[in-house]
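All protein chains but one are shown in place.
All chains are identified by letter, namely A, B and C, in their written order; residue positions are counted from 1 within each chain.
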Amino acid sequence: MTLVDNEQPPPPVDTTPELAPSLAFRLIKPIAGLSVPIAAVVVALLVGAVMLRALGANPIDGYIALFDGAFGGWDQLADTSIKAMPLLLVGIGICIAFRTGVINLGGEGQIIAGAILSTTVALAIPGTPRLILVPLVLIAGGIGGACWGALAGALKAYAGVSEILSTIMMNIVAGQFLSFLLQDLLIEEGAIKIQQTERLTDNSHLPLLPGGTRLHLGVVIAVLVAVLGFFLLFRSALGVRLRAVGHNPDASEYAGMAVKRSVVQALAFSGACAGVAGAILVFGSESHRLIGEGGPTAFTQNAGFNGIVAALFGALHPIATIPASFFFGGMLTGGIQLQRELQVPAALIVALNGVIVIVVVSSLKLRSRIHQWFERRSEPTSAPAEQNDE
Amino acid sequence: GSDDADDATEAAEEVVDDATEAADDAADDAAEAVDEATEAVEETVDDTADAEPIKIGIVAPSASNDLAFTQSIIDSVERVSENRDIEVATTDGTFIVEDAAAAIRGYADDGFDLVIAHGSQYGSSLEEIAPDFPETSFAWGTSADTFGLDNVYSYTVSADQGGYVNGIIAAQLTTSNVIGVVGPIEVGDAALYVDGFVAGVAAQNPDVTVNVNYIESFSDVALASEAANAHVSNGADVLTGTAQMVVGATGVATEAGIPWFGTQSDQTDLAPGEVVASQVYHWEIVLDEVLDKIAGGQLGGESFVLTFENGGLEMAFNDGFELDPEVKASADEAIAALSSGELSTGL
Amino acid sequence: MTPDPGTPTDRTVPMLEMRGITKRFPGVVANDAVDLSVLPGQVHTLLGENGAGKSTLMKILYGLYQPDEGTISMNGEEIRISSPTDAIDRGIGMIHQHFMLVPTLTVAENVALGLGGRRGLADMRPVKAKLADVSERYGLHVDPDAYIWQLAVGERQRAEILKALYRDAQVLVLDEPTAVLTPPEVDDLFATLRQLTDDGRGLVFISHKLHEVMALSDEITVLRNGKVSGHTRPSDATRESLAEMMVGRPVELTRTVSSQERGQAKLVVEHLDVMGDRGQLAVEDLSIEVHEGEVVGVAGVSGNGQRELAEAIFGLRPIASGSVEIAGTRTIAPDPRRVREMGLAYVPEERMVHGAIGDFTVAENLMLCDYHRPPYTRRGMLDRTKISERCRELIRNYRVKTPGQHTPTRNLSGGNIQKVVIAREFGSGADAFVIAQPTRGVDIGAAEYIHERLLEQRSNGAAILLISEDLDEVMQLSDRIIVLLEGKIMGEVARADFDINTLGLMMSGVTAAS
Partner (left out) sequence: MSEFFTVSVLVATLASGIRLATPFLLASLGEMIGQRSGVLNLGVEGVMLIGAFASYFTVLRAESVKSTVPGIDWVPDTLLGVVVALLVGLLMGLVYAFMTVVMHAEQGISGIGIFLFGLGFTDLLFQKQVGTPRPITGISKFEIPLLSDIPKIGEIFFQHNVFVYVAFLLVPIVWFVINKTTFGLDIRAVGETPEAADTLGVSVNRVRLQTILISNMLAGLAGAALALEIGIFQQNLTAGQGFIAIALVYFGGWRPWGVMAGALLFGIVSATVLQLKTLGIVEGASSSLMAMAPAVLTIVVLVIVSRRIAPPAALTRPFDRAAS
């Protein structure tokens, strides 16, 4: 996975030619740039419309239901935000890992690791005051995910095991371990065995935000982590090291950077983000417990993979990953409503998400080509003057 | 002097308080009476001309045509709809528990009369959601627990009973004295069925070995298929299994020509020559009762169990499989005994 | 391997003519109405500063870029070259500035690439047979079964040329072929090139080394900022005049280094053994002392342990035995960060692989070693104002040509990337340096500048170990020269005894003493 370049498109450097392009030209340029992704989404939605039609549903009703279910009111916006939370957190982790040149496909396992550790903590010390317990379980989640990620990092750095292999395999391990715990050590005592823990005490649950929706603290934390992720990557010394290693590990080593440690750290940070998502999924859940019945994805919601898509849509930038996650979160919550109202299978939404990814990602290059065309039109007629401050 | 005055004031206040309370009570009674009257009126309206259909929302974990757990409820609601005016909406494939919670809430929000949360893993979410919608009735299966809420029904099934009957037959069909079971994860209704089956076999013929293989997945069809192969290679000549991934195992039964016992839905279609019998869940027994109670104004608080006795369980024998009449008779006997309560699976 | 019999060998009709070639890149006009013609049997040299547009012009000729304007004709006929396949079909061959070899394939496989094979089989026997012929004829010896990654640069260069000759190129472009070669290798190459021109082939030659240009060329075209700034012949030019045509100002080509008192031993290497990539002993029982205020040159044909030596000193490669001391402290299990903290800095030879990060901005590369130190980082967070100030200062002091400090470094020309690396290392406050190939592929203007800076460090009392295959450079800058051969010291020569012939002989294994 090639890495998307720098923090931001380089600031408009002073290559300003003498002849400023016409006003109309300057107005059209950003519109032309934006038109491509918009057109791509429209194409994807048209494909979706065809599928809806084929399923015997009215596409317009379908999209109204989808939109309404995703963004149609405060409750819907809250649900969408809650759904976006794990995508965002995993996505931030992906930004960190991918920019360090590490392909973390282990979000699923790291979410589970975070959930297991945080749940264990909450079950062990149920009487702790909320003000202490809530931060504690979040931290425990982060630590759980970080350890699981760091293990893959250490395998890569010190044993030469590709992280693509180890993270995929470790997802399986974590899923089975969760299943084991929920059959044995952590299962709720009851007449019928359900793979779930007992109800976690209210003082461990993430507080709801005012406003009467189900929006909880977890969403705020996710956004906060995105901002932290941004500062980590682009404003801290550590970020310089991680990105340097991501772009060119050899040059980084020659410059005196600890490459192996960076790989482990990147996966630890990445795992920590996913682990926090795991904790929030437990402590922000409607059910107030960790449920693994029906397989690990019943709990992780596949966020370990969907988060990758969100991060790449956000150009591996933690802040841009916020709207990207929100968009995919909306697709998922809207999909539930679409299914309920029009009785089309939920699989449609999964397929439609695939189509959106396919079409939008294909269009990105087109966009940069258009961008280049404009660049060329506005280029100077002779080689640029030497830009020395002499 | 001042003390007396104080006392007097207190006494006066008490009197006033009492009076207010009495007035409140009266008002409450009146309001209740009005409510009841309204309800009565509404009921009559329902019973007579207008007849707005009862809206039922179903939320279930796997596909509605999985020939297993989810399909059992869909089919049952279908059967109920033959005699009743109901309108059904389904959200299936909701294996993500939080999505199920959202769907349950969505149906309640949309004013559905009955929301069926068909998955034991949905219970804990329902426990939190149901109190927010006191006017809506919820049904949760499979479980015996209603959380003490008066708008939640729960329903479950003595899956062990059918398992037991299947076990009795299976023990008579095996010649190798080895039987294989392909299970998903050892929890809930699946574990109950398997345990019942093992008990049935043991009751019939203690010499038969039952190899139980939980493949640790509800969805891995390929692994289920290979688990069945493993059973066959270990000498099993009768197979059974439960949950939606067994469609992988029935193929192995077909190929090897080995008898198969089904559960949850009639699985004859999966292996027309090999399925001996399937335990079929008739949730309509529960549904009918629940709908009657809802019509009567009771929104929950009760729990139902499908058994042979109440007709919620039925053995569907496959006509395409020639079963020795003696064996069939022993099965019928077991069913009768289980129905009458003479016999228990011991679970 | 005679020239195509159908080709007239009339040596006055240009076999290649490029006319009015213009090529624009976003923000740059790389070629502006450039004309170039090559006669059969002629070496036509393209000269110009880094980024003048030489490679671009040649990439157009080879079908890698399409010109925005202009025409190309061969043997009088106008042609369109839309891909390298077209170019190869027309008899154009190119030795690229950066080797175009697949390191994981053998020499023979690299040669056979794209040729197809009988029934789709990659049978190397006929390839090797023909390759043996070509090698024999032009004296280009490389083991056809060796993997490219196993080869030294000189051998890679020969493999590159063989690829073109195997395809019977009539016009051969050589983009800085000598940048990585040692003087004896250059001599061999030139002998081969003369043989090629004798066959009637036309050559386009690009180099930053003026003495080579003077020695080899028939015609010289000078480019500046994408335009032709002059056209001449060696007989009408001097190195000084060429330099001035390129740079637009007089350039000091020879430099006298004043002798100065050396101080204490700063970098001491004793009895060092280091293993190479292929498990052989690459450095053997090697001892060197570099004192404050002294430049010690390490000369030698590439692949004789120079890289391993530098990497071992820096902790990038394990030391098999022996020791390294920096400022009196022995490095134990060193890693680059600790070595740097001990005051040693390193300019590695491969700037794009080891020296700089192409996707990072100029500013980020300038700070690559210091970013984590105060005042640039406080409590873990970068101080962007301080960093920006520092970068502006370095860019100004080292005359780095860049649109701005936030430009991605890969968009800079090679010489400027090298200046970025030099600026970073010299600006790091270190007082001892290991510097490898500081001016490889760098134009004379920039090279002059880098040399100036190096000597400035020396006069400030820095200890400098200068590793270079460019004998002129080593002789110009060093106080004494150590010659390396097969990982061992062949001998040491003091400044007073510098002589290009003696050194050349020592490099090939003949000791000065004998």
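Here, a residue touches a chain if its C-beta (ideal position, glycine included) is under 8 Å from a C-beta of that chain, and two chains touch if they have at least 3 such contacts.
Please read all numbers here as calculations on a predicted model, not as lab measurements.
Looking at the complete complex, one finds that the omitted chain is in touch with A, B, C.
When you scan B:G57, B:G93 or B:G119 for touch with the missing chain, the hit is B:G93. When the full complex is taken into account, the listed residue touching the unshown chain is A:I164, out of A:V41, A:L123, A:L136 or A:I164. Touching the missing chain, out of B:S72, B:S217 or B:N318, is residue B:S217. Not every partner is drawn; the one left out touches chain C at residues 62, 64-65, 83-85, 88, 94, 96, 99-105, 109-110, 112-117, 120-122, 163. Within the entire complex, the positions of chain A that touch the omitted partner chain are 1-2, 51, 54-55, 103, 105, 155, 159-162, 164-166, 168-170, 172-173, 176-177, 179-180, 183-184, 305, 308-309, 312-313, 345, 347-358, 361-366. Within chain B, the residues in touch with the undisplayed chain are 63-67, 71, 93, 180, 185-186, 211-217, 219-223, 225-227, 229-231, 233-234, 244-245, 247-248, 250-251, 254-255, 269-271.
Throughout what follows, only the chains that are shown with their structure count from here on.
The mean-CA centres of chain A and chain B are about 37 angstrom from one another, to the nearest whole unit. Each chain gets one centre point, the mean of its Cα atoms, and the points for chain B and chain C are 77 Å apart. Between the Cα centres of chain A and chain C there is a gap of 44 Å.
Shared interface positions of chain B, defined as residues touching 2 or more other chains, are absent.
Contacts from chain B toward chain A in the complex involve residues 57, 61, 89-99, 101-103, 105-107, 110, 119-121, 123-125, 127-129, 142-145, 156, 185-189, 191-192, 216-219.
Residues of chain A that touch chain C in their complex: 3, 5-6, 10-11, 13-15, 231, 235-241, 243-244, 247-248, 250-258, 372, 375-376, 379-384, 386-390. Against chain B, the residues of chain A that register as touching in their complex are 69, 79, 176, 179, 183, 187, 190-196, 199, 281, 285-289, 291, 293-295, 297-299, 301-302, 332-333, 336-337, 339-340, 343, 345-347.
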